[in-house]
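Complex shown without one protein chain; remaining protein chains in place.
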Amino acid sequence: MNKQRLEAFSDGVFAIAITLLILDIRLPEVEYNQLKTSLPKIIPNLLSYAMSFIVIGLYWMFHHQYTDRLKRINRPFMFLNLLNLLIISFMPFPTSLLGKYSFTTIPVLIYGFTLMIANLTGFLTVYYVTRHEDLSDGLINKAYLRTQYPMYIAVNSVYLVAFVVAFFAPKISFAMYAGVLGMLIIRALKNRDIAVCEPAKPKYTSATSSQPV
Amino acid sequence: MNKQRLEAFSDGVFAIAITLLILDIRLPEVEYNQLKTSLPKIIPNLLSYAMSFIVIGLYWMFHHQYTDRLKRINRPFMFLNLLNLLIISFMPFPTSLLGKYSFTTIPVLIYGFTLMIANLTGFLTVYYVTRHEDLSDGLINKAYLRTQYPMYIAVNSVYLVAFVVAFFAPKISFAMYAGVLGMLIIRALKNRDIAVCEPAKPKYTSATSSQPV
Amino acid sequence: MNKQRLEAFSDGVFAIAITLLILDIRLPEVEYNQLKTSLPKIIPNLLSYAMSFIVIGLYWMFHHQYTDRLKRINRPFMFLNLLNLLIISFMPFPTSLLGKYSFTTIPVLIYGFTLMIANLTGFLTVYYVTRHEDLSDGLINKAYLRTQYPMYIAVNSVYLVAFVVAFFAPKISFAMYAGVLGMLIIRALKNRDIAVCEPAKPKYTSATSSQPV
Partner (left out) sequence: MNKQRLEAFSDGVFAIAITLLILDIRLPEVEYNQLKTSLPKIIPNLLSYAMSFIVIGLYWMFHHQYTDRLKRINRPFMFLNLLNLLIISFMPFPTSLLGKYSFTTIPVLIYGFTLMIANLTGFLTVYYVTRHEDLSDGLINKAYLRTQYPMYIAVNSVYLVAFVVAFFAPKISFAMYAGVLGMLIIRALKNRDIAVCEPAKPKYTSATSSQPV
């Protein structure tokens, strides 16, 4: 019942953050005869729009997945959730930089840093639940967390490498972030037999791929 | 239960995308004595606002209609839905172009292209459900799809013709998009006896008109 | 169940439209030492922000009230509702004009016109329900409508007079709109004994004041 309001509020923030991304796709103020030549300038914006849309979408799915398993919520959980939403809501800013300065070093560094902080706050929220098993249905526990570590470490290691790569080759760095995203999507799709939304009979071995970060 | 969160998130995105359209109706920065003469300049913006508001509204109704029939959702469905929302959220951009360059070739081409991609992603989502009948109440099946094809092909054929027409006569092209929209509304209204929201006793023969694309 | 999604979508549009109003309260780009002298310039924006916030809030309450009584919805209702939302979503534009050109003739005319169209589309939606009693719990019927007419006619008559007054004295015209709003609020508050949200035992005689238009 009350968990539903936390979900509704969080869903609202996710939905708004994801939809506000479009506000950054704007053509420079040009006359119609220059429109054709100025259109290619927004290609970086389109790419970063699509990228961030899918990133926020994945975070939403992940949020959906672990809040589904909660029985009750307490204040520390609410604050951790709020902190996580603070970073998700922040996404339109690095996305905007990426589009404006087409995948150069500084924007890619900021984008990567934001993704890592988003992962961290998401992880802390889940970690808190594993330490307070009375909050969940008992299935978000330490054993569950252990199955998540390899994926979590792999993803964030690539992110860290990509962060360093951004100093030399920002476009390759961005491609690495996009690559991780693509792999997470493929991994998630492989488990297509497992309905995300059937709470019954969870299997940890197959749930490992649920960490979208 | 969990389907409800997908619906809530999607409803949020639809509601925000439709409401963000207004942000593009802005007068040029003029003194009050020039306000009267500059007002007619926003007529194209008003037209494209109304058009896109109704387009997104129709997509929402359509989304509403097929998600109502779902029993459960899985990851591929979620991704297809996300892809569909990505295009819906994109609508404010072509709408803005239409307003700014009052129905000239390039904006009308981009607008038409966006509509066709929106139709395609919507179609793929429904198609996926027809191929996985365990997701729905069994009524979004191949037989249902067959009843939808004529309408779907008709709409998109007109869209394709309108796309080509835009190169020569963009205003006529836009009128064709608006015309299809008008016909879909009339068709939907004719079935007024069928409550959209009574899930019981669906009749395919009469449901054919439900494809708003 | 399905009515809930129409409510959720509509609530979303109302909530977004009402919150987007703030985007128009922006100071001119001035240095800090000029900030103090430029602050009074946003007083008209603050006034029109508060006015439109309460106007949209009242429309939301009114929407809330009649959709509560619906048992089912059909397509024409959905279209009428969409048309009503189109006008509600439009409100930030005339609000912005009012602020920018501080209550001069043209903005006040556009604002008043928007209010009248919003009333009209709201009225048409309710009227449609009274003509299709199978949609509601039977209490939004012709008898109910008759109790609403006096208020509806009074409000819109004042609006019409205010519309004409705007040509000569726009500030008085705006005061008339604000006055009607104030009276509707007082009238609504007088019925404080009647819980808006207790669906049981509706009394038409006391419900007359529920028309916020």
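Chains: A, B and C, in written order; residue numbering restarts at 1 for each.
Definition applied: a contact is a pair of C-beta atoms (placed from the backbone, for glycine too) under 8 Å apart; a residue touches a chain by one contact, two chains touch by 3 or more.
The structure presented is a predicted model; accordingly, all values stated were derived computationally and were not measured.
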Selected residue (touches chain absent from view) among A:46, A:78, A:143 or A:186: A:78
Absent-chain interface as seen on subunit C, which is shown: 7-8, 11-12, 14-16, 18-23, 25-27, 32, 35-36, 39, 49-50, 53-54, 57, 60-61, 64, 68, 185, 188-189, 191-199
Hidden partner interface residues of subunit A, rising order: 1-3, 5-6, 8-9, 12-13, 16-17, 20, 23, 72-76, 78-79, 82, 85-86, 89-90, 92-93, 96-97, 100-101, 104, 106
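Following the convention adopted for this analysis, only the chains that are shown with their structure count from here on.
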Rotation, 0 to 180 degrees and nearest 5, that superposes subunit B on copy subunit C via CA atoms: 90
Far-end chain from subunit C, centres as C-alpha averages: A
Inter-centroid spacing, subunit C versus subunit A (mean Cα positions, whole Å): 38
Between subunit A and subunit B, centroid-to-centroid distance (C-alpha), Å: 27
Multi-chain contact sites of subunit A, meaning residues that touch two or more partners: none
